[in-house]
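Dropping a structure here in structure tokens format, bear with me for questions.
Removed from the display is one protein chain of the complex; every other protein chain stays in position.
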Amino acid sequence: MTTLPTKTDRKLGLVIDLDTCVGCHACVISCKGWNTQNYGAPLSDMDAYGAEPEGTFLNRVHSFEVTREQAPPMVVHFPKSCLHCDNAPCVTVCPTGASYKRTEDGIVLVNESACIGCGLCAWACPYGAREMDGAEKVMKKCTLCVDRIYNENLPEEDREPACVRTCPAGARHFGDLSDPDSDVSQLVAAREGFDLMPEQGTQPVNKYLPPRARDSLDMPDLASLCDPAPEATGFLGWLDRALEKL
Amino acid sequence: MPSQPTPDLSPQVSDEVRKTTCYMCACRCGINVHMKGGRVAYIEGNRDHPVNRGVLCAKGSAGIMQHNSPARLRAPLKRVGPRGSGKFREITWEEALQTAVDWLKPLRDTAPEKLAFFTGRDQSQSFTGWWAQAFGTPNWAAHGGFCSVNMAAAGIYTMGGAFWEFGQPDWDRTKLFILFGVAEDHDSNPIKMGLGKLKARGARVIGVNPIRSGYNAIADDWVSITPGTDGLFILSLVHELLRAGKIDLGYLVRYTNAPYLVNAADGPEKGLFLRDDAGKPMVRDRATGQAVAWDTPGISPDLGAGVEIGGVSHLPVFRHLADRYLAPEYAPEQVSDRCGVPAVRIRAIAAEIARVAFDEEITIDQPWTDFRGVKHDKMVGRPVTMHAMRGISAHSNGFQTARALHMLQILIGSVETPGGFRFKPPYPKPPEAHPRPHAGHNPGQPLDGPHLGYPLGPEHLLLDDAGQPKRIDKAFSWDAPMSAHGLMHMVISNAHAGDPYPIDTLFLYMANMAWNSSMNTSAVMDMLTDQNEDGSYKIPRIIYSDAYSSEMVAFADLVLPDTTYLERHDCISLLDRPICEADALADSIRWPVVAPDRDVRPFQTTLLELGARLGLPGMVREDGSAAYKDYADYITTHERRPGVGPLAGFRGNGDGKGRGAPNPDQIARYIENGGFWIDHIPAEAQFYKPWNAAYQDWAVERGIYDSPQPYVFNLYSEPMRKFQLAAEGHGDRQPPDHLRARLRETMDPLPIWYPTFTDAATDPDEFPLHALTQRPMAHYHSWGSQNAWLRQIHGHTPLYVSGEIWAKHGFQPGDWAILTSPHGRITLPVLRMDALNGRTVWTWNAVAKRRGAWALDEQAPEATKSQLLNHLIHELLPPKGDGLRWANSDPVTGQAAWYDLRVRIEKAPAGQSLAYPDTGQQDSPVPPAPRNLAHQV
Partner (left out) sequence: MHPAPSLILFTTLSGLGFGLLAWLGFGLKAPTGFAAIVFFGLGYALAGIGLLAAAFHLGHPERALLAFTQWRSSWLSREAVLSAATLAVMAPHAAASAFWGTPLPVLGWLGGLLALATILATAMIYAQIRAVPRWHHWSTPPVFLLAALAGGALLAAKLTAALWLMLALSLAMVAHWVAGDRRFAGSGSDAGTATGLGKIGKVRLLEPPHSGRNYLLREMVHVVGRKHAHKLRLIALGLGALGPAFLLMLPASYLTALLALVLHMTGMLAQRWLFFAEAEHVVGLYYGR
């Protein structure tokens, strides 16, 4: 049903910490692995060993460079997958009802058996979160591992998205962003988490945490740290006194 | 609202989870292999595993695609075309093994040194070394020589361990972390996890790297250092810390040789420690002013004043150290230009180190007792840590730079303290506790001892009576006296040149020496195919074992196909390259979670079979039958010392920790336990390990040592001074004259910095730039490209150039560059990157592939839009006109100096769309890869 729910019970989503992501692509591949075996059609790889390989990935890590006036350039690794928007344009454009936003948790899914592969939802998404599978010709997207987070066949601690479970640096967090007391909401509040392209009016659930200030090491007066500064009294004299105190 | 679809929220994930150890890189994380219908369906990290705690990198999760790689070899191969052509015929294992025995048996009986057996990134070096020792050839080593031996050896000689497998920052407590150089390629998940911990609590990370990518991208502060100058930068930090008196004198007095008196009397003892009659180094007691043995109870050792004996003033190590580094040449202003780092920045970093180390001291209320018997009621730590690997290691000044780095950590008193750098058992282990190298070979006899070790002076060099190197790689010769890991990168070059002697059979395992694991790749391919006048090959025979259709396969005469990592037994052994944690002893296994579907065998089992057929000692029983059924049998029953074997866990009746009789159920117990074994160090033994009596006793109990081995850190390296003394003309063993000056300079017992040999000999106008390679985090050496998932992430190797170079050469997107070194030229597509040292260009390592290798399409971007920087790097320095072959290596350890490379860049002619040089094409010994994949088990 492609009408968006007026309200969802929860808003499950990801918080991605751009201060911590080292760009290792672990999340990209764990996602590929899990979703090749689970939810719907496998994520195919066309021309897998050829000149122009092109596979379906639900999560990709971009790299941006940010140049600044008064400080060295920064590199920011930038993982991106479906943001499970509250006002998801990909859902309302779907002609068949294959795309829908779950009322219970806000996860945006594609019911692949109803997908005609028209591609319009991918067009409607500003973020490039949807990819048509080259082999199966249905639209694939991040499911927030809906088949993990409620999966009773998995141990409790593993009921989180594959990308979050695998992230070596802990740059990905999963939780309910409708609950102001949840860890993820707290993190967003504390670190000034932001939306991607808010001007697109999509109201993304997923949030990004900005890189902390970089290259801000200011120089305290090293001499002031010293008591007494050896330079003032001669190194050997200082050494002698310091050893005496030991 | 109408009802929404109801997807299956609880699908069955798998029929069974098999827990083993990853082998997608050398990190050795624990993995859960999910099986469906007997097939591998999904791989994730093992939450219980000490290395990765459940997380897993891109490579690890892509293991399934490596396991299913179309490049997997299928059966033993015998070459039928010329070398390099890739033309093979599949043969039976019987024929393969018999061929190998027919080649090797006569060598063992007449000249075992004519077998050169070198292994690459395998994790069974204690096993392959044991085999080579039994065979009797001195020519065995693994890949450490072109990897990180500078870091490892400098660490062992300075403090009894280095980074990665030797130790790690105290991630849970450290407050300032400084990362030097390229480091993404080792210990990858633990470092990412550690960085994550630091980030979670907002601790500062400083990255010292010409390139701000990966870990450096998240560094709070980035120092865009010029390659090869890290040592100078570090010594400038030391200068600043000394100048401000921000060093831990108490620590230096108690735990280092800083107070040792250095003999100043001219003669063969000059620069060695003053020793008492019992041979103990002496210190000056501040109370009496007398020189006494360093461990005399109740003394107060001096660091500044020396003693005068016979009119000569013998000063303590620390005095030499302070005098040297307080010199104005190390002042930030003096090093700033050379390092490409503003002086204020060096000052600021020194100040931050000082502030965190001394103002943010950590205390743990944990009493402990030191080796002197002194009781301490708490553990005090200085929470500043550092990490470095190849970035500073792979230079011709890498050993001394690594020494400088270790010295810096020691001076602030952070090593083995809470919040500081912590050793992982079986480290700390000082050089004295390691073996010495051996090369005594006799026909039909095993070698006289282990191949590799730590020489403590010229007397331990492996030289024959004529002073010539005994090893084909010239390890432990005057060329590279402390080459603790051997010099694998010199083997092909030396074997081809017959220098120091010709060999017959080159036997390689898991080392892509015809490609990315050699410097000077094009020339190495020529050496491997070069023929004598009679048409025979200069390197007569090459046996190679690999699981995949690598470039090296095409250059072998006989190929012994290995299994994938999910089809084999392995042990990650304490005897080898262990996976311990700073607070625990740990080892692990691999086991066949699936059986091979091809006619392939685990290499180690093959090696045991060869050993049995050759009748090697230890591999046959008295009746001549094979001593071990297979590698699993070896892992379980082999004993290196009584009660100590490849695996430390579940020994004896299953309770044995470290020591105990072989337990036939040992592997089953490991499998039951998730593929690993872990044994935590008692709380009172967790820090100050080299000096902590509780740790020393625990280590003996666990079989790490046979007796306590407390020691002090070597700020001043006496073994190095011994080599230097030889270079000055003292002693029986004298270096050849052409090496004297170099040894005198570079074997300095206190850390020094000197320009890399390439920098020193290169005209900066002709070759103004440094060129580096980095390994992408999602690839491991050449393996990534056969992996359908990973090759999509990194399928080509753009050359990253700074905005300045971009503008200067008028590059546009889509342009290509010609990169020229004194040795060769390559072409690559260019990409702009501003977060880059302005004097540096770089590209990805080992993504480039030879056409026909790795079951890839001939038009694959790995072959057309990628190139190895290796083509530009010679294994030798440019000829100096003396007729000698000067290795492009560190003069102390022989570590390959990859990162010394200097280049110039030009814009390639318009229309270029293919990478050069052309390395030709090899036939693929495996069937063509499937076109499309939609792999659901």
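Letters are used for the chains, namely A and B, taken in the order the chains are written, and counting of residues starts over at 1 for each.
Here is the rule we go by: a contact is a pair of C-beta atoms (placed from the backbone, for glycine too) under 8 Å apart; a residue touches a chain by one contact, two chains touch by 3 or more.
If you're wondering where the values come from, they're calculated on a predicted model, not measured in any experiment.
Enquirer: Which of A:161, A:175 or A:211 touches the chain that is not shown?
Expert: Missing-chain contact among the listed residues: A:211.
Enquirer: Out of A:13, A:53 or A:161, point to the residue that touches the absent chain in the complete complex.
Expert: A:53
Enquirer: In the whole complex, what residues of chain A lie against the chain that is missing from view?
Expert: These residues of chain A touch the chain that is not shown: 1-4, 18, 28, 52-57, 60-69, 73-76, 78, 80, 89, 91-98, 114-120, 122-128, 131-132, 134, 136-138, 194-201, 208, 210-211.
Enquirer: Please identify, in ascending order, the residues of chain B that touch the omitted chain?
Expert: Residue positions of chain B that touch the missing chain: 791-796, 831, 833, 835, 861.
Keep this in mind: only the chains that are shown with their structure count from here on.
Enquirer: Suppose each chain is reduced to the average of its Cα coordinates; what separation in Å results between chain A and chain B?
Expert: 33
Enquirer: Where on chain A does chain B make contact in their complex?
Expert: Residues 1, 3, 5, 17, 19-26, 28-30, 32-34, 36-39, 41-51, 53-55, 57, 63, 65, 67, 72-77, 100, 102-103, 109, 111, 114, 134-136, 146-147, 150-154, 157-158, 162, 165-171, 211-223, 225-226, 229-231, 235-236, 238-240, 242-244, 246.
Enquirer: Can you list the chain B residues touching chain A in their complex?
Expert: It is residues 1-2, 4-5, 7-13, 34, 36, 41-45, 47, 52, 54-62, 64, 70, 184, 188-189, 192-193, 195-197, 199-200, 202, 204, 206, 212-222, 224, 240, 242-246, 249-250, 253, 286, 300, 302-305, 322, 326, 344-345, 347-352, 354-355, 358-359, 777-778, 786, 788-793, 795, 833-835, 855-857, 859-861, 864, 929-937 of chain B that touch chain A.
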